[in-house]
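With one protein chain withheld, the remaining protein chains of the complex are depicted in position.
Moving on to chain A:
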(Lines give C-alpha, C1' and ligand atoms only; values in the text may rest on other atoms or scores of the structure.)
Protein backbone atom coordinates (compact mmCIF):
# COMPACT_ATOMS: atom_id res chain seq x y z
CA UNK A 1 0.00 0.00 0.00
CA UNK A 2 1.10 3.56 -0.77
CA UNK A 3 1.35 5.83 2.21
CA UNK A 4 -0.68 9.02 1.59
CA UNK A 5 1.52 12.16 1.55
CA UNK A 6 0.82 15.18 3.69
CA UNK A 7 -0.40 18.18 1.63
CA UNK A 8 2.66 20.38 2.23
CA UNK A 9 5.12 17.59 1.45
CA UNK A 10 3.22 16.81 -1.72
CA UNK A 11 3.35 20.47 -2.81
CA UNK A 12 7.07 20.64 -1.94
CA UNK A 13 7.77 17.48 -3.95
CA UNK A 14 5.86 18.85 -6.97
CA UNK A 15 7.88 22.08 -6.85
CA UNK A 16 11.08 20.06 -6.51
CA UNK A 17 10.10 18.01 -9.57
CA UNK A 18 9.45 21.10 -11.71
CA UNK A 19 12.71 22.68 -10.50
CA UNK A 20 14.71 19.55 -11.34
CA UNK A 21 13.12 19.35 -14.78
CA UNK A 22 13.98 22.99 -15.57
CA UNK A 23 17.53 22.60 -14.23
CA UNK A 24 18.15 19.49 -16.32
CA UNK A 25 16.78 21.27 -19.38
CA UNK A 26 18.93 24.35 -18.75
CA UNK A 27 22.03 22.19 -18.25
CA UNK A 28 21.36 20.29 -21.47
CA UNK A 29 20.86 23.53 -23.45
CA UNK A 30 24.05 25.10 -22.04
CA UNK A 31 26.21 22.00 -22.40
CA UNK A 32 26.34 22.49 -26.15
CA UNK A 33 25.37 18.85 -26.77
CA UNK A 34 22.26 20.10 -28.58
CA UNK A 35 22.66 23.09 -30.97
CA UNK A 36 21.18 26.26 -29.44
CA UNK A 37 18.72 26.77 -32.33
CA UNK A 38 17.16 23.37 -31.76
CA UNK A 39 16.63 23.62 -28.01
CA UNK A 40 16.29 27.03 -26.37
CA UNK A 41 17.22 27.25 -22.71
CA UNK A 42 14.35 27.92 -20.30
CA UNK A 43 16.18 30.98 -19.00
CA UNK A 44 15.63 32.59 -22.43
CA UNK A 45 11.86 32.47 -21.99
CA UNK A 46 11.38 35.36 -19.49
CA UNK A 47 13.34 37.67 -21.80
CA UNK A 48 11.26 36.57 -24.76
CA UNK A 49 8.11 37.22 -22.72
CA UNK A 50 9.20 40.76 -21.82
CA UNK A 51 10.03 41.57 -25.44
CA UNK A 52 6.73 40.20 -26.74
CA UNK A 53 4.79 41.86 -23.93
CA UNK A 54 6.39 45.29 -24.48
CA UNK A 55 5.60 45.10 -28.19
CA UNK A 56 2.00 44.26 -27.30
CA UNK A 57 2.20 41.07 -29.38
CA UNK A 58 1.69 38.69 -26.48
CA UNK A 59 -1.52 40.40 -25.33
CA UNK A 60 -2.86 40.61 -28.90
CA UNK A 61 -2.20 36.90 -29.52
CA UNK A 62 -3.68 35.81 -26.20
CA UNK A 63 -6.75 37.95 -26.82
CA UNK A 64 -7.22 36.59 -30.37
CA UNK A 65 -6.85 32.96 -29.28
CA UNK A 66 -9.07 33.43 -26.24
CA UNK A 67 -11.81 34.87 -28.38
CA UNK A 68 -11.60 31.91 -30.83
CA UNK A 69 -11.50 29.53 -27.92
CA UNK A 70 -14.39 30.97 -25.93
CA UNK A 71 -16.74 31.35 -28.89
CA UNK A 72 -15.95 27.86 -30.22
CA UNK A 73 -16.19 26.40 -26.74
CA UNK A 74 -19.57 28.03 -26.04
CA UNK A 75 -21.05 27.00 -29.38
CA UNK A 76 -19.76 23.41 -29.27
CA UNK A 77 -20.73 22.89 -25.65
CA UNK A 78 -24.29 24.20 -26.01
CA UNK A 79 -24.93 22.26 -29.24
CA UNK A 80 -23.25 19.09 -27.93
CA UNK A 81 -25.33 19.06 -24.76
CA UNK A 82 -28.52 19.86 -26.69
CA UNK A 83 -28.06 17.18 -29.35
CA UNK A 84 -26.74 14.64 -26.83
CA UNK A 85 -29.80 15.17 -24.63
CA UNK A 86 -32.19 14.94 -27.58
CA UNK A 87 -30.63 11.70 -28.84
CA UNK A 88 -30.63 10.14 -25.38
CA UNK A 89 -34.24 11.00 -24.54
CA UNK A 90 -36.04 10.75 -27.88
CA UNK A 91 -35.78 7.26 -29.43
CA UNK A 92 -37.02 8.26 -32.90
CA UNK A 93 -34.42 11.00 -33.18
CA UNK A 94 -31.72 8.69 -31.81
CA UNK A 95 -32.40 6.09 -34.51
CA UNK A 96 -32.69 8.75 -37.22
CA UNK A 97 -29.30 10.31 -36.49
CA UNK A 98 -27.39 7.22 -35.31
CA UNK A 99 -25.65 6.44 -38.61
CA UNK A 100 -24.99 10.06 -39.50
CA UNK A 101 -23.20 10.33 -36.14
CA UNK A 102 -21.24 7.13 -36.81
CA UNK A 103 -20.06 8.49 -40.16
CA UNK A 104 -19.12 11.96 -38.98
CA UNK A 105 -17.65 11.13 -35.57
CA UNK A 106 -14.35 9.52 -36.66
CA UNK A 107 -13.36 12.51 -38.83
CA UNK A 108 -10.92 14.58 -36.74
CA UNK A 109 -11.83 18.26 -36.69
CA UNK A 110 -8.42 19.16 -38.17
CA UNK A 111 -9.50 17.29 -41.29
CA UNK A 112 -12.20 19.94 -41.70
CA UNK A 113 -9.60 22.73 -42.00
CA UNK A 114 -9.77 22.87 -45.84
CA UNK A 115 -13.56 23.24 -45.69
CA UNK A 116 -13.35 25.71 -42.84
CA UNK A 117 -11.09 27.91 -44.96
CA UNK A 118 -13.24 27.49 -48.11
CA UNK A 119 -16.42 28.32 -46.19
CA UNK A 120 -15.21 31.00 -43.81
CA UNK A 121 -11.87 32.13 -45.22
CA UNK A 122 -8.82 32.52 -42.98
CA UNK A 123 -10.93 34.13 -40.30
CA UNK A 124 -12.06 34.02 -36.72
CA UNK A 125 -15.19 32.17 -37.86
CA UNK A 126 -13.12 29.36 -39.32
CA UNK A 127 -11.27 28.89 -36.02
CA UNK A 128 -14.53 29.05 -34.08
CA UNK A 129 -16.04 26.41 -36.37
CA UNK A 130 -13.12 23.99 -35.88
CA UNK A 131 -13.01 24.42 -32.11
CA UNK A 132 -16.78 24.08 -31.86
CA UNK A 133 -16.62 20.84 -33.86
CA UNK A 134 -14.06 19.28 -31.50
CA UNK A 135 -15.93 20.38 -28.40
CA UNK A 136 -19.29 19.34 -29.84
CA UNK A 137 -18.42 15.65 -30.11
CA UNK A 138 -16.96 15.43 -26.61
CA UNK A 139 -20.06 17.03 -25.11
CA UNK A 140 -22.42 15.08 -27.33
CA UNK A 141 -21.12 11.70 -26.14
CA UNK A 142 -20.65 12.71 -22.51
CA UNK A 143 -24.20 14.06 -22.36
CA UNK A 144 -25.66 11.09 -24.22
CA UNK A 145 -24.25 8.55 -21.80
CA UNK A 146 -24.92 10.70 -18.73
CA UNK A 147 -28.58 11.15 -19.67
CA UNK A 148 -28.96 7.47 -20.50
CA UNK A 149 -27.46 6.64 -17.13
CA UNK A 150 -30.00 8.59 -15.06
CA UNK A 151 -31.58 6.30 -12.48
CA UNK A 152 -34.90 4.98 -13.85
CA UNK A 153 -36.30 4.91 -10.32
CA UNK A 154 -36.03 8.70 -10.21
CA UNK A 155 -38.02 8.93 -13.44
CA UNK A 156 -40.68 6.76 -11.77
CA UNK A 157 -40.58 9.09 -8.77
CA UNK A 158 -41.34 11.98 -11.12
CA UNK A 159 -44.37 10.16 -12.51
CA UNK A 160 -45.58 9.35 -8.99
CA UNK A 161 -45.46 13.03 -7.97
CA UNK A 162 -46.93 14.65 -11.05
CA UNK A 163 -43.58 15.57 -12.63
CA UNK A 164 -43.70 12.98 -15.41
CA UNK A 165 -44.36 15.36 -18.34
CA UNK A 166 -41.53 16.04 -20.79
CA UNK A 167 -40.52 19.47 -19.46
CA UNK A 168 -40.57 18.77 -15.69
CA UNK A 169 -39.01 15.35 -16.27
CA UNK A 170 -36.20 16.91 -18.31
CA UNK A 171 -35.46 19.88 -16.07
CA UNK A 172 -36.23 18.43 -12.64
CA UNK A 173 -34.85 14.91 -13.02
CA UNK A 174 -32.96 14.05 -16.20
CA UNK A 175 -30.64 17.06 -16.55
CA UNK A 176 -29.84 17.50 -12.83
CA UNK A 177 -29.23 13.74 -12.59
CA UNK A 178 -26.98 13.79 -15.64
CA UNK A 179 -25.14 16.96 -14.56
CA UNK A 180 -22.01 15.30 -13.10
CA UNK A 181 -21.45 13.41 -16.38
CA UNK A 182 -22.28 16.45 -18.50
CA UNK A 183 -19.79 18.60 -16.58
CA UNK A 184 -17.08 15.97 -17.03
CA UNK A 185 -17.68 16.34 -20.76
CA UNK A 186 -17.48 20.12 -20.56
CA UNK A 187 -14.19 19.84 -18.70
CA UNK A 188 -12.72 17.44 -21.27
CA UNK A 189 -13.87 19.90 -23.95
CA UNK A 190 -11.92 22.70 -22.23
CA UNK A 191 -8.66 20.81 -22.80
CA UNK A 192 -9.38 19.51 -26.29
CA UNK A 193 -10.55 22.99 -27.30
CA UNK A 194 -7.07 24.46 -26.65
CA UNK A 195 -5.46 21.78 -28.80
CA UNK A 196 -7.74 22.72 -31.66
CA UNK A 197 -7.04 26.44 -31.16
CA UNK A 198 -3.38 25.84 -31.88
CA UNK A 199 -4.06 23.49 -34.80
CA UNK A 200 -6.50 25.94 -36.42
CA UNK A 201 -4.16 28.91 -35.99
CA UNK A 202 -1.15 27.09 -37.43
CA UNK A 203 -2.90 27.59 -40.76
CA UNK A 204 -2.60 31.33 -40.49
CA UNK A 205 -5.57 32.48 -38.43
CA UNK A 206 -4.09 35.09 -36.12
CA UNK A 207 -3.39 33.93 -32.56
CA UNK A 208 -0.95 31.93 -30.42
CA UNK A 209 -0.67 29.10 -32.96
CA UNK A 210 0.06 31.48 -35.86
CA UNK A 211 2.69 33.30 -33.80
CA UNK A 212 4.35 29.96 -32.95
CA UNK A 213 4.32 28.99 -36.61
CA UNK A 214 5.92 32.30 -37.63
CA UNK A 215 8.56 32.07 -34.91
CA UNK A 216 9.51 28.50 -35.77
CA UNK A 217 9.97 29.56 -39.40
CA UNK A 218 12.61 32.01 -38.14
CA UNK A 219 14.08 29.39 -35.77
CA UNK A 220 13.15 31.68 -32.85
CA UNK A 221 12.51 28.62 -30.73
CA UNK A 222 12.53 30.57 -27.46
CA UNK A 223 9.42 32.40 -28.77
CA UNK A 224 7.84 29.03 -29.60
CA UNK A 225 8.51 27.83 -26.05
CA UNK A 226 7.09 31.08 -24.63
CA UNK A 227 3.78 30.47 -26.39
CA UNK A 228 3.77 26.79 -25.43
CA UNK A 229 4.08 27.87 -21.82
CA UNK A 230 1.37 30.49 -22.41
CA UNK A 231 -1.06 27.84 -23.70
CA UNK A 232 -0.30 25.58 -20.76
CA UNK A 233 -0.91 28.46 -18.35
CA UNK A 234 -4.17 29.51 -20.03
CA UNK A 235 -5.42 25.93 -19.97
CA UNK A 236 -4.40 25.61 -16.32
CA UNK A 237 -6.33 28.76 -15.39
CA UNK A 238 -9.43 27.69 -17.37
CA UNK A 239 -9.39 24.22 -15.84
CA UNK A 240 -8.87 25.56 -12.32
CA UNK A 241 -11.71 28.09 -12.63
CA UNK A 242 -13.99 25.46 -14.09
CA UNK A 243 -13.20 23.06 -11.25
CA UNK A 244 -14.16 25.73 -8.72
CA UNK A 245 -17.52 26.20 -10.46
CA UNK A 246 -18.00 22.44 -10.78
CA UNK A 247 -17.40 21.88 -7.08
CA UNK A 248 -19.99 24.50 -6.19
CA UNK A 249 -22.59 23.23 -8.64
CA UNK A 250 -22.09 19.64 -7.48
CA UNK A 251 -21.99 20.45 -3.76
CA UNK A 252 -24.76 17.90 -3.28
CA UNK A 253 -22.36 15.08 -4.03
CA UNK A 254 -20.52 13.57 -1.10
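Here is the rule we go by: a residue touches a chain if its C-beta (ideal position, glycine included) is under 8 Å from a C-beta of that chain, and two chains touch if they have at least 3 such contacts; residues count from 1.
Heads up, the rule we're going with is that contacts and distances are computed from a predicted model.
The listed choices are "ABC transporter ATP-binding protein", "Ligase-associated DNA damage response endonuclease PdeM", "Protein kinase domain-containing protein" or "Carbon-monoxide dehydrogenase medium subunit"; the UniProt protein name belonging to the chain that is not shown reads "ABC transporter ATP-binding protein". From the options A:163, A:192, A:216 or A:246, the residue with contact to the chain not on display is A:163. Between the chain not shown and the residues A:87, A:131, A:147 or A:173, the one that touches is A:173. For the options A:60, A:110 or A:154, the residue in contact with the chain missing from this view is A:154.
Listed here are the chain A residues that touch the chain not shown: 153-154, 156-157, 159-163, 168, 172-173, 176-177, 179, 251-254.
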